[in-house]
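Below you'll find the structure I mean.
Note that one protein chain of the assembly has been removed; the remaining protein chains are unaltered in position.
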Amino acid sequence: MSANILVVAEHLHGQVLDITYVMLAGARRLAKATGGKVIALLLSENVQALSQNFNADIVRSYNHPAFEDFSNDAYLHVLEGEVKEEQPRVVLFGHTTIGMDLASVLSARLDLPLVSQVQRFEALNFISQICGGKILAEGALPEPTALVTMTPGGYKTEEGQGQNPPIETKQAAGVEKKRARLVRFIEPPISDVDISKEAVLVSVGRGLQNQEDLAMVERLAHALHGAVSASRPLVDKGWLPTSRLVGKSGKAVRPKLYLALGISGAPEHVEAITNSEIILAVNTDPNAPIFDFAQYGVEMDLTELLPALLEKLEQEKVS
Amino acid sequence: MNILVIIKMAPDLVEELSIDASGTALDTQWLRLLPNEFDEFALEQAILLKERVGANVTVVAPQADGIEDALFTAAAKGADHLIELTGEPENLNNHALARAIAALIPALQPTLVLTGVQAHNDLDGQSGALLAGLLDWPYVGYVSGVQIVERKAHVRKEYPGGLLAEIEVDLPAVLGIQASDEPPRYVAFSKVRQAMQSATIEKRDIGVLNCSGGTVISRMFQPEAKGHAKMLTGDTQEVVARLVEILQTSGAV
Partner (left out) sequence: MTATYLETLSAGQTFWRNLAEIPNSDRFRMCIQCGTCSGICPFGKWLEYTPRKTLAALRMDEFEEVLQSNSIWMCVACAACTAACPQQIPTLDLMTRLKEELLLTGNVPAELQLALENSRRYGNPMGESPKKRADWTTRLDTPVPILGKDARSVDVLWYVGDFASYHPEGQSAARAMVKVFQALGVDFGILGPDEVSDGDSQRLAGERGLFEWLAIRNGAQFTRRHFNLIVTTDPHAYNAIKNQYPALDICYPVQHYTEFLYERLDQLQPLLTHEIEAAVAYHDPCYLGRVNHIYEQPRALLKAIPGVRLIELSHQRDNSLCCGGGGGGMWLDGFQWEKAHSRLSEWRIRETVAIKPLEDFLSVVRTLMTKPKSNGKSSLPDTTILAVACPYEKPRFSDAAKVIAPDKGIQVLDIAELLAKAIA
């Protein structure tokens, strides 16, 4: 039983995903409380380049071609061995499309307790954010080894960054058998707009009930020299392409101005806009979580506000 | 082929949530439940597969307020067999649910288990992935489309940035559904009422719950708005004038 904190690093197509740094930041806090080390587990042949900015005491890497593309079975095989051998105090996974495929399966296989949607830690207590961000749940991290899936937003990525941690390479055996195999990646269609590079985003969510009100939103984006983006519900309806999706499954954005129209502010969306300079939210629900993240708010129906706003902008332009 | 769909009720976020007297759980007095959105997608995907390749669809759900309505609606959509797990629903966590369903697998013999990839009130992982771990079946989550090709499942898994991966999965398998190929169909009220007459829900007692692997909550609370937005008030014209000022200062105009 060690006091160490194991972090299951996430990477895709040669890039480290931001959640890895968030986990490392969390791991650093936990390690302080346990007196242990932060061990980043990185499964890739490209370990040097990927781990160069990890704030970790050790980067433990396994080399095998099996890790280069989708490989839940391969990851689980290694993780099982690692956890049994290392017996860490906490294992951190991303609450992501990668981490969630692993954490629960491992919990069932190894009979280890699991806590999900954890945003941050206080000593050896976890604080999870559930119910669309409306409720926080706190508890003690179960002993002896707790598996945790972490959401972004509790720590800044900078806190998880460091310089060239030492690398330990181990051999991976028995990872060839994959019951789920990658056939191909399907890149998102190239659109004329990369929302992650726009300075002004006019973003719409569930509050936009009629598709043809989108025209009004487009006009506003145009008037502000920005682009239209959206939260999940509208993309699911096909009203906007996935390239415009802001959120956990879409893109993280860092505009100067982010207008959130009819967006409630669920964590999956908010995590992608925390780097905006100014967030201005419009929503009919005064208790919408978005108002906790925005600098300015308007409690109004966007279909009422927009025509008046567009008119005023027209007037200002003329004068 | 047999498809098993697991659905659960989750708190409806349209209503305001409050904490109960113990300070460790949601107050259930005014709590409204609705089927977990992702589970609705899972059900739709199962019905689509039934329509395309012919399958027997069983829907299983733990007892909760409104679950019978959800099960009859599933039958109206095309589910063949309905099972309600009775017992101690309030204490049921995902680990206990996964164990209860694992116990049903030998009798039901599904080739594919579909359930929502997550629910917003999950604190101890996701039931689909937990089930896969218990059964040692392959698991893929964040799936937004399923086809059956030569007795394997071809699924689309979502990655950030709109990237998708097409993955071939050996069966039997468990899939965590994010979205179905088509949005959940509408079922007319009269059809649900018909299902209430013609369909039966098989009730199975869960027995003694094994919740180990879950979490103990010492405190549940609502976030204090750290810095709330500065609300712009007044009539539409006043708000708009102030808005334009802000837009101008920010350099957007």
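The letters A and B name the chains in turn, as written, and every chain counts its residues from 1.
The rule is simple: a contact is a pair of C-beta atoms (placed from the backbone, for glycine too) under 8 Å apart; a residue touches a chain by one contact, two chains touch by 3 or more.
Since the model is a prediction, treat every value here as computed from it, not as a measurement.
Q: Which of B:K152, B:K191 or B:R242 touches the chain that is not shown?
A: B:K191
Q: Which is it among A:K32, A:K84 or A:K237 that touches the chain not included here?
A: A:K237
Q: Against the chain that's been left off, what residues of chain B make contact? List them.
A: 14-16, 30, 34, 183, 185-193
Q: Going by the touch rule given at the top, which residues of chain A touch the chain that is not shown?
A: Where chain A meets the chain not shown: residues 209-212, 237, 301, 303-304, 307, 311.
To be clear about the criterion, only the chains that are shown with their structure count from here on.
Q: Quick check: how many Å separate the C-alpha centres of chain A and chain B?
A: The answer is 20 Å.
Q: Can you tell me which positions in chain A touch chain B when the two form their complex?
A: 12, 17, 69-70, 72-73, 96-97, 100-101, 103-109, 111-117, 125, 128-140, 142, 147, 149, 179-188, 199-200, 223-226, 236-237, 242-243, 245, 248-251, 256-257, 277-281, 286-287, 289-300, 304-305, 308-309, 311-313, 316
Q: Please output the residues of chain B touching chain A within their complex, sorted ascending.
A: 11, 13, 16-17, 19, 26, 94-95, 98, 117-118, 120-126, 128-134, 136, 138-142, 154, 156-170, 173, 176, 178-179, 183, 212-223, 225-232, 236-237, 239-241, 243-244, 246-248, 250-253
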